[in-house]
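Handing you a structure now.
With one protein chain held back, the other chains of the complex are shown just where they sit.
Up next is chain A:
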Amino acid sequence: MSRHSMGLGGPPSPYEAGPEPADRSSVSRQPAYQSLRRSHRRFGVRATAVAVGGFLLYVLLSSFAPALMNTSVSGHLTIGLALGLGQFVLMSVIVWRYLVHMRTRVTPVVRGLRGLVRHHETTGRERAAFEARTAPRDEEFRSW
């Protein structure tokens, strides 16, 4: 994978940063990470269910309950057409909730955890360098 190391002008990509799996598994044991994971997944599932499920329900209602959808709200504007416009309102509300959720719940925690990953990476690298320097002694200790 080293052939890609010059590939991106942006930040280092996941491949070449190459932190050991051990570093991330220590992150995944953090309580903050666990609660972030749960709340994020719950939000994602709910929001998707409301947005996509709501739309599919609207399609089904239009096909199989036309009498309801054809009820006039005012003039030519029927419940069906109003619900169609309502989909756009619903979407903007969900986008707004999503941005709030990410800003207040996710980003601060993720920032902390990222620092932790970096910390583990550097200490891991230092430890590896140290162990490389002191490899023979290390073996002595182990046998002892």
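We adopt the following convention: a residue touches a chain if its C-beta (ideal position, glycine included) is under 8 Å from a C-beta of that chain, and two chains touch if they have at least 3 such contacts; residues count from 1.
The rule is simple: contacts and distances are computed from a predicted model.
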{"item": "Hidden chain of the complex, named as in its UniProt record, picked from \"Cation acetate symporter\", \"ABC transporter permease\", \"Chitooligosaccharide deacetylase\" or \"ABC-2 type transport system ATP-binding protein\"", "value": "\"Cation acetate symporter\""}
{"item": "Those residues of chain A which, in the complete complex, touch the missing chain", "value": "1, 3-4, 6-15, 17, 19, 21, 24-25, 27-28, 33, 36-37, 40-41, 44, 47-48, 51-52, 55-56, 58-60, 62-64, 66, 69-70, 74-78, 80-81, 84, 87-88, 91-92, 94-95, 98-99, 102, 106-107, 110, 113-114, 117"}
